[in-house]
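The other protein chains are all here in position, but one chain of the complex has been omitted.
By letter and in written order, the chains are A, B and C; residue numbering begins at 1 in each of them.
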């Protein structure tokens, strides 16, 4: 898929303990989390005796075959993972969950996030003789767990997790337990649910809706939850707790029906749109949201401003790798195949277009041009988040500095480049106000402000790691 | 793809004459027409000496390889086709355009529609020794053209077209001309455009937007247009003209940005929604459109009724064949993986759900149930078209009578089956009023009324034909 | 597969009537005929009501899936076909059997051979309105059968066959009969067998061995045999009979265990080797046959000359398309990956190498070079057939004149080019003597002598036909 945005979530995870349809629920849940990762998918199950699983490349429906799913049917415990699409070559060995076989017991891991000291730990372990097979930072946890000599599982896990810095939501499966852990900043979302009396865990609540589970609550930073035949055990791996949930989850990544602290991102995005309307006093005839992720913000903008919302831009549902001769117009043509204006809606109108973020500016430039060509009299661009300026080290594949337009140019320069009549971003303060009003205990805004809440120890972006650590 | 709707357009066509990027334009145009058919796609080109082409199964991006596209690059004339997905086994031999090689000259055909006397003609031709290779009615035209002994191309084409009954939009390519023909009822849409001084033709105007062409006008019933080195020739193959454009194109099939007589279906659907609001005086807190095709109607309903529209239902963008254990709930589960309610939007609300049509009722039943589970106090169903009761013989794969819920049950029975608090369909008169107000010269409403404007000679539904005529 | 030889059989056919395992027998039989064609394979069956079949590209085991085979299980009558590999692009539409559906009845055809007036007939039929879908000459017969108005099947078939010139072995299946026809020269082999009281027909008797059938007799030139519920009907479509069986079937194509007039080609090839020994009085230490097809001739040579035969050359069983950088040595490298000398067998020896034919000379040149490198003192080349000089128009894909070394060069020139110490071909007379001694009633030797027994009407080689007649 021609990725115009340059923003990719790294993963989605799910787990369920003690349910007779464990693998099927996991499959359905992963399907609902597919927007968090399209490179690969996998499921690992336990039957209290050993672990068994399957994984594959591509969308869930391609990654796992009917026969593979059938082979998992009898297992009562399961974890699953969907993985994001890298731009370059990707490989099966990096698809999760990872399953580690050992003569003393099996272990499977699925991870959402990014560790910022994985390289340092890895090098120390390698110097001690450890062999890593993947280029994934997730493997570090497995080694730390195996190196620990404690006979108590929870002690081993706590000790290992304490060594990790960065963003992580983990589900860890062994023969007789499922462990759920969230880093002490709680950068990535992780939700607890219940179905037919069994507990489940997911990156987003939309997975609960898909399988028919109840959404209980958000898992808190630093929590360590263990599911086993002894029931559920709530604990913490650390006393530290510095809530810093990723702002981009609210703004862009999470599905609009997914909830954080029992409010849908649809509602939050509408509110961001409302706030933007207050900060963007432009006169216009209609408001248009860029489909699909910005429709809610446009709705809020419309309600606040009283300017009518219309579907002035449409998204082609059929995408996929097209083979058009490259050249100077190739990128713009790719956007044109994805978005089209509705002429009689926009003709002769003064238009406010709401987008939830601007990464490279390519899409914005095309939208303004297309709307003008379709007859728009004015095109004002409103962005329901602050200017995106910095790369993310906590699990999102933002393009590098050089590609992020707002890290290179001023607002006015961007406005000119995208040829809008005006350009308004939401302020950082207004954004935080919205989050707080919906119960957020603290948000990471590093990509907007450069204030990284977790020290970046290894100074390496996810996409650079591969070169150093990839096997065959 | 698990087809819940049971409504499938049969095809989309495109053609362009004398453009240096003919095959690339065709490729992009077909991409924008992909919603009209996902079973297969093909392109045939002419270089004034011979015809050459490629076709394949699946979505356009799967059907044609990069190498195949490259091999078509130098040809200045092209036609293309996307074909709909049958439920059962499909096959390459039925993917269009058909290319017929002959020692006196080549011929390629692409067809949107369905002929109602194809079997009769075919049997007569077979009795005279003709051999048919496909189960497609389109092949009949090729035989009629070849049988005709006239040395004048246009004479041959007119004579052949006059023998055909039914719905057809044809593009016909030979070495040195591209012929465009629309049946005398004009059941299927066909649009004329212009790009860089060259003419092009497409099933919908969204193809023009995608390639950057100007939309000139709708082709009229009975028209016969020839493009050649002599320029464009406007003619008619028949004096008869009984306009009967398919109503379902307006309601459901055409992309929302596609225009008919220079009005987008988005605007028309909004108007259908407005009319429905007048006929459905229900009190409610919010209006929700079923994404994506019913959002416009919901918008119109909201504007007319003054009831606020919300995105209370979301559609999962990732579908594909899933492998869930079959059983009594399988179908419902499939819908649940496609549509989800936004809880905090619907909770405690009296809701009007707008859908553009009801075929089997499965989706409606799920929607009502899901909204109630999410906390809706009332769920009223409004349908922005009349009750769908009859199969189509003119090019749409409606399920058979037995599967169409409204052909079997009364309004009240349907309401009870889908468990809505009320159910209102748009009246046939109101529907026609909307069409006429936007310049329609006559609409086919046979699927609603049973008044078939073209006599059904062969009494055979498209899906039954295969069994009788399919080769290896 | 990198084809070094440049000699390809065009096809193998099989048919069986009224056997409960008809499709399975056909599958096994085609597997044993795989050496006659590797491009594609297909099976069409009848259940007395309609025909049904499957076909695909590649080797039999790739061409037909397990599900496809299962779907044919209940049909009691079947015909099958394996098709040869063209050098360029091949396509499914040319894979046989061809199945023609018609409202008056179905018809399937499988053909081995090549018609020399197919283009002429085709053009005449096209002028009369017929449409051809394949570039195969086989399709001509279907059209002739359909054009004929006689109500008697056998009359229609006889009349159609009489219009054909060239080499053909046909099996023709309709709902209630299986017809077997061989051209009046009997160029291609066709054998009659019996299994469990049912009749079967095959290109070679090895198919009978594979399925456990009895080999009854060779079908004679001009014969027309019909199998139906009335039993077997022996007839002729013509009174003419000019036996001219292809010599290359004996020399190279047929499997060594296949029999002609109840003598295996193994025995005949041994005899050709014996005759060559008489005509090649070279002193040597060992005789080596080029594996696999020339081992029998080498055996005969050894027995006649008294010189010990050794396996001095080995063939690598694993071939397939390799990706070696092209260049001047690429072709030689390809042979080297296929054939290796056994050093301690050939070192210090005077060697006679027996090959059954020389087409381009590439293989011979490599063999001599490799044997010398392995230490051979002398290398004499004996060919158990006359010099191959002329292309075949009757069903074999010999390379064109320019590529056939013996059509361009004298014996001495060839000897020098392949760097052998001597080069001896079998004489044409000796070859014919061998055939006659084993009951042959006449052999085509056109590729050696240029005496074409059937007039070449269309003057077109099979490989050229495609360009003129290929559809999408």
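Worth pointing out:
Convention: a residue touches a chain if its C-beta (ideal position, glycine included) is under 8 Å from a C-beta of that chain, and two chains touch if they have at least 3 such contacts.
Since this is a predicted model, take the numbers as computed values, not measurements.
Looking at the complete complex, one finds that the omitted chain is in touch with A, C.
Considering the full assembly, A:143 is the residue among A:143, A:269 or A:299 that touches the omitted chain. In the complete complex, the hidden chain is touched by one of A:97, A:221 or A:341, namely A:97. Residue C:266 is the one among C:84, C:237, C:266 or C:393 that touches the chain missing from this view. Among C:103, C:154, C:236 or C:336, the one in contact with the hidden chain is C:336.
Which of C:299, C:349, C:365 or C:415 touches the hidden chain is settled by the complete complex: it is C:299.
Against the chain not shown here, chain A presents residues 42, 44, 53-55, 92-93, 97-104, 119, 122-123, 126-127, 129-133, 135, 139, 142-143, 146-148, 468-472. In the full complex, chain C makes contact with the omitted chain through residues 24, 27-28, 31-32, 34-35, 38, 59-62, 64-66, 69, 73, 206, 209-210, 212, 255-257, 259, 262-264, 266-267, 292, 295-296, 299, 310-311, 314, 316-325, 333, 336-337, 340-345.
Here, only the chains that are shown with their structure count from here on.
If you sketch which chains touch which, the chains link end to end in a single open path, with no loop closing it. Rotation angle for the C-alpha superposition of chain B on chain C: 180 degrees, rounded in steps of 5.
A simple rule picks the central chain: find each chain's mean C-alpha point, then take the one closest to the mean of all protein C-alpha atoms, which gives B. Centroid to centroid, with C-alpha atoms defining each point, chain A and chain B lie 36 Å apart. A separation of 49 Å divides the Cα centre of chain B from that of chain C. Counting only residues that touch two or more partner chains, chain C has none.
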